[in-house]
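All protein chains but one are shown at their positions in the complex.
== chain A ==
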Amino acid sequence: MSASSRVDTSKVARWWRSVDRVTLSATGVLIALGYILMLAASPAVASRIGASRDMFILKQVIFLSIAGAIVLAVSSLSLTGVRRLALIGSVVALAATALTLVHGVEIKGARRWIALPLMSVQPSEFLKPCFAVATAWLLARRRTQRYFPGLLLAFGVFGVILMLLKSQPDIGMLSVITMVFMTQLFVDGLPLFFVAAGVAAMGGAFMMAYIVFPHVRSRVERFLHPNVGDHYQIDTALRAFGNGGLLGRGPGEGRVKDLLPDAHADFVFAVAGEEFGLLVCLGIVCVFLVIVLRTLLKLMREDDPFVIVGASGLVTGFGLQAFVNMGSTLHLIPTKGMTLPLISYGGSSAMSIALTIGMVLALTRKRVGSNAMQERYQPAGDALYRRRAA
């Protein structure tokens, strides 16, 4: 609702008709779960770090409200609006990420945050969705405009991001952005040979990270050898799940959660497991899966490469983030500090996810009216035709 002053009832109604209400509701469900789990998980953490027990909750209420507003606002953007937002966002986020290297706040050995008056911001969080849309635009543009070096540009930007994130270092974010980029190339129609080569390159890069970064090595080692080294966090998380069982201990009845170091952020899924049990956790998994699959299925009906590649990149990032978080909490993959979208505590995370969802909703909106139709199909089709013909 960028133009809220001019919004009239019919416009809201049109938005409501065109938006993907399943994904929208699923997002609402995630925000609601985020509130509930924050009530459960944060007081213990807050008291441990000496803050007021309600601090995290109050902050999260504000964060999630802003996030909700972002979702609604961004989802009402037109395709052009989304593209502009993403391109501007990419530039800003890229600059800010570069700034972290010289002006960042160092937390736990990594420079990923920029201190703002009210909160610390992790610019790479915003880089992820913006870059996904930017990539989609670059890739789609090369179809419509001859000699537009979209692929090359995309790789160039990706290379810059790679360097920046490696220097922070933020291997988790790096791998997610890489995965998203690869997925987008895959969806865009990259020959399978190159896809295989990309996967191989990722494997190689991972080996490099394993060799170069000690903290990566230690985490992988600990994952591969469960009986060696310190597994306090992951053991405590698994004990929380074990204590929960099928139906959980009930709201507020979790005890192991009090001992989880990052119960409100990285390990919030374990809190859900302890207090609400397997069924609710499966429900959370389903909500994420619904958002991802629903969007992918909706894209099946889209013919605009920009929309397809962009939205699929966005949901891939969203889904991967959820997977990495739940997977590391469950000891399915090596521990990787990544938030559970909209459920974990964190302002940067909530807003970047809101941006992601908002752009997904905007991209998958049904476009009513000939203008949109013309914009979407005619030029694109002509361009493709022209290129192939030539």
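Throughout what follows, contacts are C-beta pairs under 8 Å (C-beta built on N, C-alpha and C of every residue); 3 or more make two chains touch, one makes a residue touch a chain; residues count from 1.
Here, contacts and distances are computed from a predicted model.
A.B. asks: Considering only the chain that is not displayed, what protein name does its UniProt record carry among "Transpeptidase FtsI", "Pyruvate dehydrogenase E1 component beta subunit", "Quinol:cytochrome c oxidoreductase quinone-binding subunit 1" or "Molybdopterin-synthase adenylyltransferase"?
C.D. replies: In UniProt, the chain excluded from the picture bears the name "Transpeptidase FtsI".
A.B. asks: Taking the full complex into account, find the residue in A:171, A:187 or A:355 that is in contact with the omitted chain.
C.D. replies: A:187
A.B. asks: Return the single residue from A:112, A:128, A:222 or A:249 that touches the missing chain.
C.D. replies: A:249
A.B. asks: For chain A, enumerate the residues touching the unshown chain of the complex.
C.D. replies: 17-18, 43, 47, 53, 183, 186-189, 235-236, 238-246, 249, 253, 255-256, 259, 273, 277-278, 281-282, 285, 288-289, 292-293, 296-297, 299-301, 303, 305, 308-309, 312, 316, 319, 323, 326-327, 330-332, 366, 368, 377, 380-381, 384-385, 387-388
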